[in-house]
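Pasting a structure here, questions to come.
Not every chain is included here, but those present sit where they belong.
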Amino acid sequence: MKAYVKNPLYWLLLFVPLTLVAELLHVGEVVIFFFSVLGIVPLAKLIGDATEELALHVGPRLGGFLNATLGNAAELIITIVALRAGLIELVKASITGSIVGNLLLIMGLAILLGGLKHGTQKFDRVNAGLAATQMTLAIIALAIPTFFARAITANGGTHDTVEALSVGVAITMLVVYALSVLFTFRREAVEVPAIETPPVHHHEPTWSKRTALVVLGLSTVAIAWLSEVLVGAVEPAVAAMGLSEFFVGIIIIPIVGNAAEHLVAVTVARQNKMELSMSIALGSSMQIALLVAPLLVLLSLFIAPEPMDLVFNPFELEALGAATIIAAFVALDGESNWMEGIQLLAVFVILAIGFFFLPF
Amino acid sequence: MKAYVKNPLYWLLLFVPLTLVAELLHVGEVVIFFFSVLGIVPLAKLIGDATEELALHVGPRLGGFLNATLGNAAELIITIVALRAGLIELVKASITGSIVGNLLLIMGLAILLGGLKHGTQKFDRVNAGLAATQMTLAIIALAIPTFFARAITANGGTHDTVEALSVGVAITMLVVYALSVLFTFRREAVEVPAIETPPVHHHEPTWSKRTALVVLGLSTVAIAWLSEVLVGAVEPAVAAMGLSEFFVGIIIIPIVGNAAEHLVAVTVARQNKMELSMSIALGSSMQIALLVAPLLVLLSLFIAPEPMDLVFNPFELEALGAATIIAAFVALDGESNWMEGIQLLAVFVILAIGFFFLPF
């Protein structure tokens, strides 16, 4: 367990009890909001570590599946809680934010910091190209309901068909996701390590299976509780800070839900493992697009006050398109350097300014 | 002639006389519609076979030209008949549908079925990349009048300039098409088999030149007659079935007009001839964009009740763009696997659901 204890992120676990104290003392929504945000970060990492440990116990096949499906568990829990509270715009914004953040902020930081240390870094362009193609396909599928909604609005159609199409897209994408997990397993068995799976450090388990399960269970419960606190505090907190709910969804939630994973992507880039770094950034965004977003659409039919469709606002959609095109080009040319990192970050900064100014 | 007789598609020729009987008995528009649809399928294949036979008689140069220009003859005939009847939205929808169908449905099926049998399939990425680039250029040219129409609508321009621009685009594209046929011939002579030409099976002709010409003539006449029947039945039939004219244009006409060719693309992929398979799918869509669409614009000036412009509805255009980007990425990475096939088909399914729900 030593390796885990050393991680400085775990100091943030202090914010879990601090949030409880803040709640009991009614210290103000802004403080409660930030305490819950900071508390979620290490819990998300705990879920990731526990999943990985568990994966080492159950063998590569089931383990790979666990890693592939629980990789965004923290974000899924937060968004489900937000969905139940009817914060549908925040949930959709967090989908956009996660994808854009992975493809621009994380890939950009990894390429910049890796490139500053190692100069031009090369990686397998076929593997990266494959991931980029799959990412492009996922984003296009995700964009179709918005295109459709715009087209019918101009022709006086009803919103019912948009919801029906969103559900159709969600089901199709879940089928694609399931097949893609199957594809990765079959491919791994015969060929090369696939780019789509989250990284599995092939070390011995340091936790017993029981410990891993207990940690997984406890972190999930704790994260669910903190998400309730966060979601409860978000509206008064953003009002007090002059931010929009949309901005919280698109910038803050994705950073909180993925902080630990992001740290890994940047760290391995510094170790000149560019292939692994790109696979984390691309794989995580693909999982959001193909698994988390469709699951939320289907769940919303049962748990949300109103169903969630897949219609994004134009600026969100253009941000998604821009991030995907850039990631695809960067991946397709098979090598990276710090200047490419700067450019990815520049687009992220410009988009973030835009999101900040968006009047909703 | 044995090879041809064996093809099960030819059993569908029974629907040619059946359509006549159905017409005489006034059995209802839905039945007549489907009978004419099913009758056109084998006739389209007959035109293809006769063209190929003729090509074998007249030598490679003129033969290649025949293959290149008559490759979409069936679809051209159907759309000309529809144009004369003033079904301009149906004609434009069938242009979109043919391109999207070739790039997503056919390429997707070919990659899926080929990949399931042969695992990862490789093909020359320079050739495929060249075709993808040309396809991208063609689609961008095709999209410009729509962009223009949107821009001027917002600024109070008149539709006359849209029509003028459409004609300008049509003439430019026909010049590009003519030069591209010339380019392919010169390139074939000195270099490698080009990716743009429809497949020529280099066997001995089994039909005499005279037979080929007679078959070509008869099928053309028959297909023209069946197209008249189809076009006459389409409006009452779609009303009876609850479909839209647009849906018939975008899904049914393209499948009918290209069924035989599609079968070939999938068959050769199963035989691990991925290069040929991609060349059929890419080549056929390029021919629609660069030859069929411009010809229809120019012909509409003389035969249609009102001229046809190149303004597509937003969802059509986005479908075209999506299909082209995806096909380009799949082609540029130089190899394919069944998962890529699944993803192309997934986007096709999602688009088809959207087309189904579009309220026109």
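Chains here go by letter, A and B, matching the order in which they are written, and residues are numbered from 1 within each.
The criterion applied here is as follows: contacts are C-beta pairs under 8 Å (C-beta built on N, C-alpha and C of every residue); 3 or more make two chains touch, one makes a residue touch a chain.
Since this is a predicted model, take the numbers as computed values, not measurements.
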Per this structure file, total copies of the shared sequence (2 shown): 3
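Heads up, the rule we're going with is that only the chains that are shown with their structure count from here on.
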Rotation in the CA alignment of chain A with chain B, degrees, nearest 5: 120
Distance between the centres, which are taken as Cα means, of chain B and chain A, whole angstrom: 40
Contacting residues of chain A [partner chain B, same complex]: 126, 129-130, 132-134, 136-138, 140-141, 143-145, 147-148, 150-152, 154-158, 161, 164-165, 168-169, 172-173, 175-176, 179-180, 183, 187, 190-191, 328, 332
Touch list for chain B against partner chain A, complex: 119-120, 313-315, 318-319, 322, 325-326, 329-330, 332-335, 337-340, 342-344, 346-347, 349-351, 353-354, 357-360
